[in-house]
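Take this structure, written in structure tokens, and hold onto it; I'll ask about it next.
Of the protein chains in this complex, all but one are displayed in their positions.
Per-chain residue numbering starts at 1, and chain names A, B and C are given in the order in which the chains are listed.
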Amino acid sequence: MIIVMKHGASREQLLAVKQRIRDLGYKPHVIHGATCNVIGAVGDERGKAVLQSLESMDGVENVMPILQPYKLASREVCPEPSIIELAPGLTIGGEQLVVMAGPCSVEGEEQLIETARAVKAAGATVLRGGAFKPRTSPYAFQGLEEEGLRLLDLARQETGLPIVTEVVNPRDVELVARYADILQVGARNVQNFPLLKLLGQQDKPVLLKRGMATTIKEFLMSAEYILSEGNRRVILCERGIRTFETATRNTLDISAVPVLKEQTHLPVVIDPSHSTGHASLVPSMCYAAVAAGCDGLLVEVHNSPETASCDGPQSLRPSDFAIVMEKLRQFAAAADRKL
Amino acid sequence: MIIVMKHGASREQLLAVKQRIRDLGYKPHVIHGATCNVIGAVGDERGKAVLQSLESMDGVENVMPILQPYKLASREVCPEPSIIELAPGLTIGGEQLVVMAGPCSVEGEEQLIETARAVKAAGATVLRGGAFKPRTSPYAFQGLEEEGLRLLDLARQETGLPIVTEVVNPRDVELVARYADILQVGARNVQNFPLLKLLGQQDKPVLLKRGMATTIKEFLMSAEYILSEGNRRVILCERGIRTFETATRNTLDISAVPVLKEQTHLPVVIDPSHSTGHASLVPSMCYAAVAAGCDGLLVEVHNSPETASCDGPQSLRPSDFAIVMEKLRQFAAAADRKL
Amino acid sequence: MIIVMKHGASREQLLAVKQRIRDLGYKPHVIHGATCNVIGAVGDERGKAVLQSLESMDGVENVMPILQPYKLASREVCPEPSIIELAPGLTIGGEQLVVMAGPCSVEGEEQLIETARAVKAAGATVLRGGAFKPRTSPYAFQGLEEEGLRLLDLARQETGLPIVTEVVNPRDVELVARYADILQVGARNVQNFPLLKLLGQQDKPVLLKRGMATTIKEFLMSAEYILSEGNRRVILCERGIRTFETATRNTLDISAVPVLKEQTHLPVVIDPSHSTGHASLVPSMCYAAVAAGCDGLLVEVHNSPETASCDGPQSLRPSDFAIVMEKLRQFAAAADRKL
Partner (left out) sequence: MIIVMKHGASREQLLAVKQRIRDLGYKPHVIHGATCNVIGAVGDERGKAVLQSLESMDGVENVMPILQPYKLASREVCPEPSIIELAPGLTIGGEQLVVMAGPCSVEGEEQLIETARAVKAAGATVLRGGAFKPRTSPYAFQGLEEEGLRLLDLARQETGLPIVTEVVNPRDVELVARYADILQVGARNVQNFPLLKLLGQQDKPVLLKRGMATTIKEFLMSAEYILSEGNRRVILCERGIRTFETATRNTLDISAVPVLKEQTHLPVVIDPSHSTGHASLVPSMCYAAVAAGCDGLLVEVHNSPETASCDGPQSLRPSDFAIVMEKLRQFAAAADRKL
């Protein structure tokens, strides 16, 4: 921590801050500046939010952290990229790109199976589909719940594709974990800490979506909640952040890919569907995501977008998805990745 | 809903959209414009997210909702402001302003009781204090949990102040409801729908905080989740939104007060502490909030901010809080409110 | 400046950074931390953007400035609030609140004179009105230009109110300065540096509006451009920032008032009209602004909002403005100000 003293702070105020730093178990180190003094508090500052409270002391201008607040998610602890097993024979984080595709929500057997076969045929290696749907409106379709999970299981049997599906309620974690291969945390739950802790105790990989207003630092702290409970299989998913721009549903923060690659060893996946909100924008964002260095994609595909009960406008038709996958192979090659 | 057809859309495309509107139970009504056609879909559009999927049809440019998506929270259903009982003899939403004050988190008996007595003496009528703390870092102090609830109960006995405290996990709703007078939903849980539904089944008022990136429309939809489960005692709390500005922790959206007052009958409370993040900015934001027409305040007060285990920099000292309360009386009078 | 070295940076890298700091005329001061080293560069860091380029050196993690980058706008240089003369007998920054009111744009003699008389009668002490209008669309009304200035002059003669009006083009500064009492810089020109420099050479007060995405720090740097050219009569105007919220045109950053009051001695004015975009929200924002401690208001009033050629929806009718002014007196008294 760096504690900046106010211009004109007294010697007594400086001494009091130094003493308090010592009381907290740190070593104070003063730099006498041209217009103000600065104190470095030497020691491991992680987990010590209490240092921030020094800002309430007289004469203190502000308190600036130096270190990133996460440990297990950091490159320091794990310098090499993590390669995570998603299902037998399928990993993410290595050379192989992983495309997870399917409908926003499971609506029925025909819809799911038809879509699942189509995405498998086009080259997807994971099937996505929501059974528990967090919807903005209490009057909107809330998902088929356990019936939806059973349909996903059926689709897995039909296609051999492992399943990624969302869990919303800590109460449902065990239930969803019985069916799913990968447990998804939605953007609205990125700081649902009881849910994250519980997922940290599961023996299944977790796909953690960034929230609409979550900084990259906070995103990694949420991953840290899962990691620190013992589950090291965390996949990060950038899905657009909320900005002033309304031409897209959210703004895809594509530069989060290289930023995350510098700061963490965890694999990074891009969701081009929720970020843009419009199917016509999805193909180019798939290509851009792979070119930016992501490890996988999470794409909404629906066999009949115009009758979808949820997120139709952003869903690709199976035929369009197949074209995207074809083109994607060339970008994957340029990025030294396999698809 | 208004469906805008693309410039150059064919007659067949227009007919197909009209047919689909009829299939969904709406009456299509076409306006032939100078450069494009527009279709109004007449019928109650609430709860019909599926209309949005028309955007996937050929020839459709975009789909624009006309109605606000909430019902029970709206002024249409309830034209007069709701006056909500918080505890015997204490209501919010009427002439009386309600000041809820206390520490960010309950840290111990002395800290809590001392602070509770001070805020009571200064004129606060509700005691705030967190026992379950959602913290960005898994390594930060997570709250005293049930022990914290017991201390809050003790403080209530000592001071007679009713208690508002946060519930984070659906699992803990019953436990917290046993101790609390008012159940608080934090900003990170504004779209934790299982939690909201459960709170909708409680017989306690709920203080719902707006999320950092929640639009006012979404905020009211979250209130609607609680209302639609049967609990009509919802209090809305604006606590700052996330913007590009870093001089404050968040940006207090003060204009949310009159916007909410136009759109809903529910009481509105302002949290000047989390929005600004700095104690020196809190007094003027208290005054502004009351002048803007809010029904109450949620203010962090700590008997020793510089040793607080959480949010010290934004906590008022008891002596400063007393000065704020004194001054606030004049603004309350100017706003035709009592304090 | 604080230069944070990377975890694992070599001794050679540290030495190279220290040498470069010395080359730039600063004194390096190293703190050896638990996990990384930190270097303080002691010296006046203002005007030395080049220090930031140290971030390109091997082994450097990041570079953090300590000091605020402005001088003349700061409280350090001028600890007391500046009281600025706007016109003979009229100052801003002292006890007296200044209400500047009038139409968004000057549209004609009747419109302007009628509105000017009304705002004067209600207690406004400055008349606002745009003759040069920066409009998003090239097809929208662009203002009456010099004819508009002549009408403003006429309105001043009729009412005795001094005039604030916008200047958009450096070429027009002299022309506008011949007519105006106060020169206004619009939000879109907050970083139009050639315009700011020219205004710094005028002998007229300047009302500088914050841009839609301007941080408070950048805002003060723009003020510094004017101040550093010799014109010390700068008034700051917060007029809403751009956020994700669409219920209002912009989000009024009310906490900018106490933040600016801490950081600068310059007077602060609030524009409740452009920030909210809706006339019904303007009164409560006027009250909140005064309660927050601002020195004045800039309010749009139009004698016929529904036929306004610009910004009708946010303009108060004269009768409503009179009611606001009446109410405002009570809030001014509570804030120890005169109106």
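The rule is simple: a residue touches a chain if its C-beta (ideal position, glycine included) is under 8 Å from a C-beta of that chain, and two chains touch if they have at least 3 such contacts.
Quantities reported herein were computed from a predicted structural model and do not represent experimental measurements.
In the complete complex, the hidden chain is touched by one of C:Leu14, C:Ile235, C:Val259 or C:Cys310, namely C:Cys310. Among A:Ser53, A:Asn169 or A:Thr276, only A:Thr276 touches the chain that is left out of the view. Looking at subunit A, the residues touching the absent chain are 213, 215-217, 241, 243-248, 251-259, 262, 275-276, 280-281, 284-285, 287-293, 327, 330-331, 333-335.
In the full complex, the hidden chain is touched by subunit C at residues 20, 46-47, 49-50, 52-57, 63, 69-70, 134-141, 168-171, 188-189, 191-194, 197, 211-213, 218, 221, 224-225, 228, 242, 278-279, 305-310, 312-313, 315.
Even with one chain removed from view, subunit B keeps its contact list with that chain: residues 2, 4, 7, 29, 31-36, 38, 40, 42-44, 64, 66-67, 76, 242-244, 246.
The working rule: only the chains that are shown with their structure count from here on.
Taking the mean of each chain's C-alpha atoms, the chain whose centre lies closest to the overall C-alpha mean is B. Counting the residue numbers that touch the partner chain, subunit B and subunit C have more than half of them in common.
A rotation of 180 degrees, rounded to the nearest 5, superposes the Cα atoms of subunit A on subunit C.
Per-chain CA centroids place subunit A at a distance of 26 Å from subunit B. Counting partner chains per residue, subunit C shows two or more touched chains at residues 243-244, 246.
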